[in-house]
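Note that one protein chain is taken out, while the other chains of the complex remain in position.
So that you can tell them apart, the chains are marked A, B and C in the order they are listed, and the count of residues begins at 1 in each.
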Amino acid sequence: MNQKKITACLFGAGEMATIHATNLISDPRVDLRYVVDPSSERAHALAAATGAQVVGPDAAFADPDIRAYLIASPPRTHADYLERAAATQAYVFCEKPIDHDIGRILDCMARLKGREDRVQLGFNRRFDFQFARLKDTIRAGHIGKVEQVLIISRDPEAPDVEGFIHSSGLLKETAIHDFDLVRWLLDDEPAEVFVMGDALINPEYLTVGQIDTTTTALRMRGGTHVTILNSLRASFGYDQRIEVLGSLGQATVGNVPESLVVLSTADGIWGEKPLWNYPQRYAQAYRSEIASFVHSVATGAAVTPNAFDGLRASQIAEAALLSMSSRLPVPCDNPL
Amino acid sequence: MNQKKITACLFGAGEMATIHATNLISDPRVDLRYVVDPSSERAHALAAATGAQVVGPDAAFADPDIRAYLIASPPRTHADYLERAAATQAYVFCEKPIDHDIGRILDCMARLKGREDRVQLGFNRRFDFQFARLKDTIRAGHIGKVEQVLIISRDPEAPDVEGFIHSSGLLKETAIHDFDLVRWLLDDEPAEVFVMGDALINPEYLTVGQIDTTTTALRMRGGTHVTILNSLRASFGYDQRIEVLGSLGQATVGNVPESLVVLSTADGIWGEKPLWNYPQRYAQAYRSEIASFVHSVATGAAVTPNAFDGLRASQIAEAALLSMSSRLPVPCDNPL
Amino acid sequence: MNQKKITACLFGAGEMATIHATNLISDPRVDLRYVVDPSSERAHALAAATGAQVVGPDAAFADPDIRAYLIASPPRTHADYLERAAATQAYVFCEKPIDHDIGRILDCMARLKGREDRVQLGFNRRFDFQFARLKDTIRAGHIGKVEQVLIISRDPEAPDVEGFIHSSGLLKETAIHDFDLVRWLLDDEPAEVFVMGDALINPEYLTVGQIDTTTTALRMRGGTHVTILNSLRASFGYDQRIEVLGSLGQATVGNVPESLVVLSTADGIWGEKPLWNYPQRYAQAYRSEIASFVHSVATGAAVTPNAFDGLRASQIAEAALLSMSSRLPVPCDNPL
Partner (left out) sequence: MNQKKITACLFGAGEMATIHATNLISDPRVDLRYVVDPSSERAHALAAATGAQVVGPDAAFADPDIRAYLIASPPRTHADYLERAAATQAYVFCEKPIDHDIGRILDCMARLKGREDRVQLGFNRRFDFQFARLKDTIRAGHIGKVEQVLIISRDPEAPDVEGFIHSSGLLKETAIHDFDLVRWLLDDEPAEVFVMGDALINPEYLTVGQIDTTTTALRMRGGTHVTILNSLRASFGYDQRIEVLGSLGQATVGNVPESLVVLSTADGIWGEKPLWNYPQRYAQAYRSEIASFVHSVATGAAVTPNAFDGLRASQIAEAALLSMSSRLPVPCDNPL
């Protein structure tokens, strides 16, 4: 039986890697053979929990049985692993972004030319059933022609300054999800982007070149206006909402509360906060994106979202960054 | 101009009387001539605020100009005033109940025989536009044949024991509104009633023959099940809700919040409490019932709800009381 | 490894049995060895889907490896299987009710005397995390002393008359869940019950001795009032709500919508219906009750809810039935 299983290798042993590992091993089609992580402790912990072995990258890429590489290591390592994985016959699942540097991403794309449909990007929100139902509603024509879109995407807790130094930042690591969502939801591309970005939560972020609050306006090629509100801190929890106005009406998805218990007292009417952060809010989406990836590997089908989607989202993020620093609107089509 | 106005006389100078007086004087068709109340201080205060004179009952009934008597004095005085007013040609607006004693009500009805359509009872909730919209929804057939009704009707603050001694009690003073609502909403009569009544909020109420919590089940002649939940204390405010299940669906009206402000913090998602008590929740209904009464006086039209409605609600309350004390279901059609 | 697994046997191959089978096989601690069902076709279909074998009851009870019997066959077969299972050393999971006949249940209880804590009853709603959170809220004292409880529990689709002939009826098969919920939620027992029951949806049900709509009032020993509204048809879907009023406030759980998409058009503001029926609404509860059962088997712990809970819920249902037919309130403590 086992030789028919999809033998998989996972890069990374942190939070995202653990989420993917859990979903992988609960799929009876998958045999998670390797965990690769520079921290031996972390790697062995995850390997022990999942029945995998700890190996180094060279051993991992040398095993001809591997049919699926999953890259959930820090962003700066993605492009290298992606290129090495692309040199094999295996499918690849790669967390976003492909790289912080758009030039490096383009190099990478050149190397995996012709194989983009075998590289799935970790834009999990496309797999959230709430957002999928929203897209169905739009496609079914219930709101007519789309005119104005609002995405609110805020984290519950801002990192401390030290923890933020090596991040590629709010636009390239967080808002990139929203840039992908917009493309997917509207089947359209941004033509121009304008971004206001500031360190309103913690001005010290500026000392490490980071900001915490962005307001982004996009004009799509088809004319639709899109606004994205990002922040690193909504004190009440992960704030993830979408509103779409069209010629015939509006469709929205609000936050998912922890439970439906409502408490009414002399102090007011109290409802539960949204699910606290991404592991809770997008648990189903993480399961579904891995299931979709495994299905592609098993059947030889094209993945979605693929490497091109990863490039496009990073190109928009790059234009957004340029807009923020120049304080001017920037075209998205050819941002470099 | 003034001789064409509707000259009115108000009995009572307490909270309900003040609400009615305010609505009367804001109607340009009405001249509020007299306020009658045994407390001279209270009577003069209300008279001063409304431009009326203070007189005694005899003078009030002797004035042939009076075209509208409004009775908002304590319940034990209603029947006397009602009979005296009914001996004139004037219209009468009478707060509920007509009397605590069903025999006294029947005597009263005998005396005003043939004039029942000129005596409006103070069942203000029929005039609430939310409930009226609910009734429209039912009548329009949107929920089909009605099967199961739920009325929740709870006060925000229970009186102290002393303040409760002279009350005709929860069933005859509070639930009577719900008995009327049921008849109006369903255009049907209760056939049988079963009531559980207890002093759960304050067991000392039992020492003055009162209870504070009732659960009432009614079977209507047409078969519909009705449940009424009454309590003297919902700590979060006046709890006034209706749900109606029919063969095609359900229609509901929930509580009206003080404002639509929603506050989301680390402690949860917080909304405003319902409007605190009847003066706030039913402000529009009080205005509308007086406007409807004035319209009847001005045009000679029949009032609604009328004296028969007052009798019927009291008969149901009487049956409810008998059910509570006997701990048995009691027929409503001929409760005596 | 396998000899350490919990070898299990499932009676029934219908809808509930399939739900339990699916949850059983997804638990790595369980080896589902047998499926037992008089319909060979159905039994083989479920066995094929779960890797089990089809056997008859005698073989099933003769296998000394079986550590867990799960009874999800039609209600009339429960008591027999339960007694035979209780004669082994295995744990038993039994769908409600134990039997339609309260005498039969008492016989059954006598036979499994001393082993009640190894017999779990299928009152899944105790495991719903929404209701559990509600109970936590009550226990934490947030609403003070409980005074008035409302349970609304309505199915989305009424069966046709033929499909209803062999049912033990709305009170014994559906409301029994609510009777258990009340006991669990309040840690209290009903003292008295009054039920109005009618065939309002389909009067033909009366020809097979069935009704479709009940309104139930319970007074608990501790004084709390409980109302349960049951119906076989809420056209908009499975209507499962709880409201609890206490001295300090109210706690509620509403319906769980299919998604959070809200569509606003010229026709109004439109939200999704509740999850359609029990397999959707209580999917998590079904998983959790089986996980709890498996945990008890694995650790030798007492199950909950247990056989006594099954007896109590059936005793309340019996009293409710007597109240409905006699049209009188009936004590719950010693209903026979």
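One rule holds for everything that comes next: contacts are C-beta pairs under 8 Å (C-beta built on N, C-alpha and C of every residue); 3 or more make two chains touch, one makes a residue touch a chain.
Given the structure is predicted, the values throughout are model-derived calculations rather than measurements.
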* Structure fact -> Given A:A45, A:A217, A:A283 or A:A298, the correct residue touching the omitted chain is A:A217
* To do: Specify the residue from the set A:Q53, A:T227 or A:T304 that touches the hidden chain.
  => A:T227
* Of A:R154, A:R281 or A:R312, which sits in contact with the chain we cannot see? -> A:R154
* Structure fact -> Even though one chain is not shown, subunit B touches it at residues 129-130, 133-134, 137, 142-143, 248-256, 259-266
* Asked: Which subunit C residues touch the hidden chain?
  -> 234-236, 257, 264-273
* Contacts of subunit A with the missing chain: which residues? -> 144-145, 147-148, 150, 152, 154, 194, 196, 198, 200-201, 213, 215, 217, 219, 223-225, 227, 229, 231, 233-236, 239, 245, 247-250, 327-329
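Following the convention adopted for this analysis, only the chains that are shown with their structure count from here on.
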* **Most centrally placed chain, judged by C-alpha centres** => C
* When the C-alpha atoms of subunit A and subunit B are each averaged to a single point, how far apart are the two points in Å? -> 59
* Measuring from the mean C-alpha position of subunit B to the mean C-alpha position of subunit C, what distance in angstrom results? -> 42
* Two or more partner chains touched - positions in subunit B -> 234-236
